[in-house]
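Structure in structure tokens, see below.
Showing chain A:
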Amino acid sequence: MSWQLDLIVLTMVVICGIAAINIRDLLGAGILFGAYSFMMCLLWAVMGAVDVAFTEASVGAGVSTVLFVAAVFRTTRRTKD
Partner candidate 1 sequence: MNEILTTIISKYNYWGFILLMMIGLYAMMVKKNLVKKIIGMNIFQTGIILFYVSIGVKKGATIPIISHGHGKEKHVIHAAEYINPLPHVLMLTAIVVSVATLGVALALAIKVYREYDTLEEDEINKKIRDQAK
Partner candidate 2 sequence: MSEHFPALVIIVPLISAFLISATGWLNKRLCFPIAVFSLTVSLFASIGVLMMVLENGTVQYRLGGWAPPWGIEYRIDHLNSLVLVVISAVAVLNIVTTHKPVQQDFSGKEGPFYALYVLFVTGLSGIVVTGDAFNLYVLLEIASLTGYALIGLGKDRAALSSLNYLIMGTIGASFYLLGIGYIYLVTGSLNIADIANLLPDIYDSGVVLFAFIFCMIGLFIKMAFFPLHAWLPNAYSYAQSSAVSLIAPLTTKVMIYVMIRVTLYLFTPQFSFVFLNISKPMVWLSVLAIVMGSLFALSQKSLKKMLTYIIVAEVGYMVGGLWLGNRQGITGSILHIVNDAAMTLCLFLAAGNILYMLKSDSFEDMKGLFVKMPFTMAAFTAGALSIIGVPPFCGFFSKWYLISGGIAAGEFGFVGALIFSSLVNVVLFFRVIEIGYYEPFTNHPNAHQKDEETLFNEAPRDMLVPLLMAAILLLALGIFTGHIVTAIIQFAIPTGII
Partner candidate 3 sequence: METILSIKPLLAILVSVTAVPFIVFSKRPNIREVWTFIAAIAKFLIVVSMIPVILSGKEIIFTLVDIFSGVSIGFRVDSLGLLFAIVSSFLWIITSAYSIGYMRGLNEHSQTRYFSFFALSLSATMGVAFSSNLFTLYLFYEMLSFSTYPLVTHHQDMEARRSGRKYLLYIVGLSIGFVLPCMLVIYNMTGTLEFTKSGFLSMDVSPALIAALLVIMLFGFAKAAIMPFHSWLPAAMVAPTPVSALLHAVAVVKVGVFCVIRVITGVFGVELLSNSHLNIIVCVIASFTIITASCIALSQDGLKRRLAFSTIGQLSYIVLGAALLSPRGFVGGILHIAMHAFGKITLFFCAGAIFVATGIKNISQMDGIGKRMPITMAAFFIGSLSVIGLPPCGGFISKWHLVLGTLDAGQLALLAVILVSSLLNAAYFFPIVYSAFFNQSKETRVSNRIDEAPIWCLIPICITAIGSIVLFFHPEPFLSLAQMAAESIFIK
């Protein structure tokens, strides 16, 4: 594994994170958070933490996103910031 790949994934993680908190739509934020989690999962897989990556893929990218979507669906998509 090369550190360049590592760096690219890390950058993607950070971008997704910033996007998730700045997008003015909560549904979008939830989805972006899923993407963030997925990138994170990649990063950990790259680092050799396969179990953690697996868990993050199923929990962070999977269930968490569903929970976010469910919660947003039951409340509102509107956000001011």
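Some points to look at:
Heads up, the rule we're going with is that contacts are C-beta pairs under 8 Å (C-beta built on N, C-alpha and C of every residue); 3 or more make two chains touch, one makes a residue touch a chain; residues count from 1.
Candidates were picked such that all candidates are chains of the complex that A comes from, given by their letters.
Keep in mind that what you see is a predicted model, and the values were worked out from it rather than measured.
Note on chain A: across the options 1, 2 or 3, its touching candidate in this complex is 1.
By the touch criterion stated above, chain A contacts candidate 1 in their complex at residues 3, 6-7, 10, 13-14, 17-18, 20-21, 26, 29-30, 33, 36-37, 40, 43-44, 47-52, 55-56, 59-60, 63-64, 67-68, 70-72, 74-76, 78-81.
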